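For this depiction, one protein chain was excluded, whereas all remaining protein chains were kept in their positions.
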Amino acid sequence: MKRLKLPMTRKLDLALFLVLGLFPLSGLLFYTQLIEKYMVFLIFAWSLDILWGYAGLMDLGHAVLFGMGGYVMALSLSAQNGVPEFMERCGITQMPLWLQAITSPWAAVLVGILLPALLAWLLGRFLFTSQVGGVFFSVITLSLAQVFTLFLNSRQDYTGGFNGIGDLPGLALFGEPLTLTQSYYFVFAAVLLVYLFCRALMNSRFGLILRGIRENETRIEFLGCDRSAFKTAVFAVSGALAGLAGVLYAPVNGMIAPNDVGVEFSTAAVVWLAIGGRGSLTGAALGAMLINVLGNMLSEQFGAFWQLLLGFVIVLVVFFAPEGIVGKLAKAVKERG
Amino acid sequence: MKKFWCSLLACSIALSCALFGCGTEQKGSGEKPIKVGLLYSLSGVTSVSEKQLYNGTKLAIDEINQNGGINGRKIETVFADYASDPARAADKARKLILDDKVVAIVGTCSSSARKAVKPVVESNHSLLVYPQSYEGQEQSKNIVYVGCIPNQQAEVFVDWLVKNVGKKFFLIGCDFVYPRVENKLAQTYLAKNGGSVVGEEYVPYGSTDFSSVLNKIKTSNPDVIYTSLTGDSNVAFYKQYSAYGLKATVASLTTNETVLKAIGPAAAKESFICVDYFKNIKNTINEKFVKKYAETIKDGTEPSYAVMGGYNGGLFLGEALKKAKNPDQTQDVIDAFGGLTIDSPSGKISIDASNHHASLYCRIGKVDDKGEINVIYQSDQTIAPKP
Amino acid sequence: MANPYILWTESLSVSFSGFLALDRVDFSVRRGELRVVIGPNGAGKTTLMELITGRVKPTAGKIYFDGDNITGKSPHVIASKYRVGRKFQGPNLFENMTVSDNLLLAAPNLNTVRATFFRSTPSEAMERADDVLSRIGLWEKRGRLACELSHGERQWLEIGMLIMQDPKLLILDEPTTGMTEEETYRTGRMIQELQDGRTVIVVEHDMNFVRQVAKTVTVFHMGHILAEGPLSEIENNPEVVRVYLKSERKGEKSRA
Partner (left out) sequence: MDSFFALLLNGLNSSALILVAALGMVVICGLMNVINLAHGELIMIGAYTAFCVTQKAGLSFALALPAAFAAAAAAGAVLEILVIRRLTGKPAETMLATFGISVVLQQTVNLIFGAQSQYVAIPLEGNFSLGHVVVPFYNIFTILFVAAVLAGTVVFLKKTRFGRRVRAVTQNRSMAECLGVNSARVDTLTFAFGSGLAGLAGALAAPVKSVSPFMGGPYLVYSFLTSVVGGVASFFGTTVGSLLVGESSALLGGLSNDVIANILVFLIIIAIIRFKPEGLFAKERR
């Protein structure tokens, strides 16, 4: 068994964490802030990876779970000094009870993680106990993302509507706002922890069974495995992680809007994984980083051409590296000996 | 195989260095140019409007450079595309300020993008020139607003419509802040003028099916359909409205010459539009501008209030740079804006020193059966902004 | 354990959009027995197996296993709680996983979220997997992906998974499809070895194979049990010969 471990992905992980850990030393203020945000996306990418890459459940509305965490945190942050401005504008003068409950940031963190986990769990219970699988799961989650965006847009009194909730303070610990470097390393630590968490979980027997479900659902059922329970469990865990990413996103980004949590962001994450390589944490991480950084740099120079290129790359990856760039690399290394 | 991957890595590093580098590259020769950021989306949902804003700003800055620049110095523009995503707008604004070290930014279109950029320019003591009309109710010492706000547009329009068209209004808009604020204000204006609201409807952003809304309009039988629909929804609404053959007149706060081309004359004829600028304004500056626009811009857009917003933004910024004590100091530029006056195709307009909004003319246009907008009303003088 | 039967059904019926696939079938198997089920296509053999393993729910009737009513229970409950193992027609593996992972997945009683969440496979199971690997002769290839194995190796791997699963009742659905005569014979030996006190039901077409392994045979025809008894008796049952064996013999001749 030892022989099979692909040290290459480990090396890549190490290199990635090294680069991320040392990046603030470069002194590039703006890019540090940007990379901080992309690190939050790494958590989101992993949360989708354990769901899609490992268990084979292609969630096309994953940003809903991310958005729930993000909005809980954003509401909490905007309610620090009484009723938020956007609520006042809609004629709400009294702090609603539920908002009072999450005014404490720690409560918001907890709710922001547990609420999406709960939604995912309920949805999992609802869907996976019937024979809903594969494409139908994708269709349902896609429509759910549509519903979620519509909901956010229409309840302006509680969500800030299309404009979202903005002007949020950055990360703070025990009442003290963090400097950029501190906040960067705070997020870095969170990313590292999530990485270790995902790694441990996916290397456990739980991960083995998830891969079994992805490979052959019928077979695993006749080996006595309740696949709906496993799918529900991984969906809930994935929801919690996506929620955590959202919770971090709100203060790091300074704002949250329906645009950040709809179909578009969901499909973007799917593309990161497809190109980077799903079913491996390394692939998800590299895909997320690579596409975001390149997209940020190339969109000015090439405008629509960058999108066009990305479309072509997706098609090419499907044909020539269906296991993603990292999967392809790992295979090449393995074949060489 | 390993060599291959190594070289690939090397290539990508070289590529990214080149890309990181090209933003900060200096173009020597003569005096150092003044850097200005342009922050617009050329992709995504608001790209159609922003293309026009961009064209306007670019045209203004090119003109300034051709006429000798800012006291001999050229303006260098750094463009950033935020793809209609407010969060990215904030990122890009940060990049323009911190990385490219621009003295000011002209840009953003939707209120959500402006609101996302606002804390960025405030905390970095920079300047945003916001070119689009919006719902008002905002002020910032780091933002100059050159588009029209409700007291320069809706208030006049509602008043005029009640007097000249009818008293019963049906309000319709996409479901986000701008239309809701506009419609709420319309209600208060109507209450003052003795008009009434017989219906109010919101459709999801981007929705193109208006059958149920049109039947509600039919049932409530209004005189005026007062719309602040945007984008695809706006186009689809006009088309379906005309197919239903309703008697009520459409009065829009958002339609412009470019959108009109997509709507077509058959569907839009006899409708009213109220903004601060139309292509068919009769004055020499405008005639020159329209001709130049047709010659230089060939992307299917028409001179419109959106183009003019971007253009005015560029002109105002140029004037402020000229007047500023030190055009490289953002604070000096901000200080120079108060009371600034320019001769624009939309008339002689100025910036109000107290609230950093522009004093503008209000104009009402009527669409004829060739799809041209004829100006049928113009305020006697510029209207001072009351945000 | 006074009951000599491990599995029995009570007037089991199932219909698909009006077509009666099984009609009031009473079928029973003794503990430790090796039973062969034969019959022409569409006779209801496979449907019966689907019902026993819980994939299809009956329209009427009951299924008992080990004294418990298992009618309508989910496949995974029947597999894990009652330990009914099943091999499908043709190899059915986790193609993109390694040989040893395939075996580990089959380890019994380790298939609940609680038993696996953040836990690795216990060492006894690992050792058993290693043991099975050498028994099916795939020790050398334990790190290969299942899809890289040859056809025969894949069959053995699947049988290894069944050994790993350690079922009380084993259902084999046409285990010799697509095999050469020699492979068929070897598979027959393997099944007899595998039986080892377990109850086994084999659904089969190949009469040579049936003769090799069978003691008791049940013949299905149009959703009914046509006959049941020792092989010699069945082969001489005129009705069975008429509806089934005749065509089967003809088929064999034409194949030869």
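For reference, chains read A, B and C in written order, and residue numbers begin at 1 within each chain.
The working rule: a contact is a pair of C-beta atoms (placed from the backbone, for glycine too) under 8 Å apart; a residue touches a chain by one contact, two chains touch by 3 or more.
Computed from a predicted structure; not experimentally measured.
Peer 1: Would you mind spotting which of A:L110, A:L178, A:V313 or A:V333 touches the chain that isn't drawn?
Peer 2: A:V313
Peer 1: In the complete assembly, which of B:Q240, B:S350 or B:Q378 touches the absent chain?
Peer 2: B:Q240
Peer 1: Which listed residue, A:A15, A:V147 or A:L173, touches the chain dropped from view?
Peer 2: Answering carefully, the residue with contact to the hidden chain is A:V147.
Peer 1: Residues on subunit A that touch the omitted chain in the whole complex?
Peer 2: Touch set of subunit A with respect to the missing chain: 56, 58, 126-127, 130-132, 134-136, 138-140, 142-144, 146-147, 150-151, 153-154, 263, 267, 270-271, 274, 304-305, 307-308, 310-315, 317-319, 322.
Peer 1: For subunit B, which residues lie in contact with the unshown chain of the complex?
Peer 2: Output for subunit B: 42-43, 45, 47-48, 51, 175, 201-204, 206-209, 211-216, 218-219, 231-233, 235-236, 239-240, 242-246, 258-259, 261-264, 266-267, 299-301.
The rule we apply is simple: only the chains that are shown with their structure count from here on.
Peer 1: Averaged over CA atoms, how far is the centre of subunit B from the centre of subunit C? Could you give it in whole Å?
Peer 2: 72
Peer 1: How many angstrom between the C-alpha centroids of subunit B and subunit A?
Peer 2: 34
Peer 1: Taking each chain's centre as the mean position of its Cα atoms, how many Å separate subunit A from subunit C?
Peer 2: From the centre of subunit A to the centre of subunit C is 43 Å.
Peer 1: Going by the contact rule set out above, which residues of subunit A touch subunit C in the complex?
Peer 2: 1, 3-4, 200-201, 203-206, 208-209, 211-212, 215-216, 218-227, 229-230, 233
Peer 1: Which residues, counting only subunit B, touch subunit A once they are in their complex?
Peer 2: 1-2, 5, 16, 19-20, 22, 42-43, 79-81, 83-87, 90-91, 94-95, 98-99, 110-112, 115-116, 118-120, 137, 175-177, 180, 202, 204-205
Peer 1: Give the list of subunit A residues in touch with subunit B in this complex.
Peer 2: Per the touch definition, subunit A meets subunit B at residues 28-31, 33-34, 37, 89, 150, 153-154, 156, 161-164, 166-167, 253-257, 259-260, 293, 296-301, 303-304, 307, 329, 332, 336.
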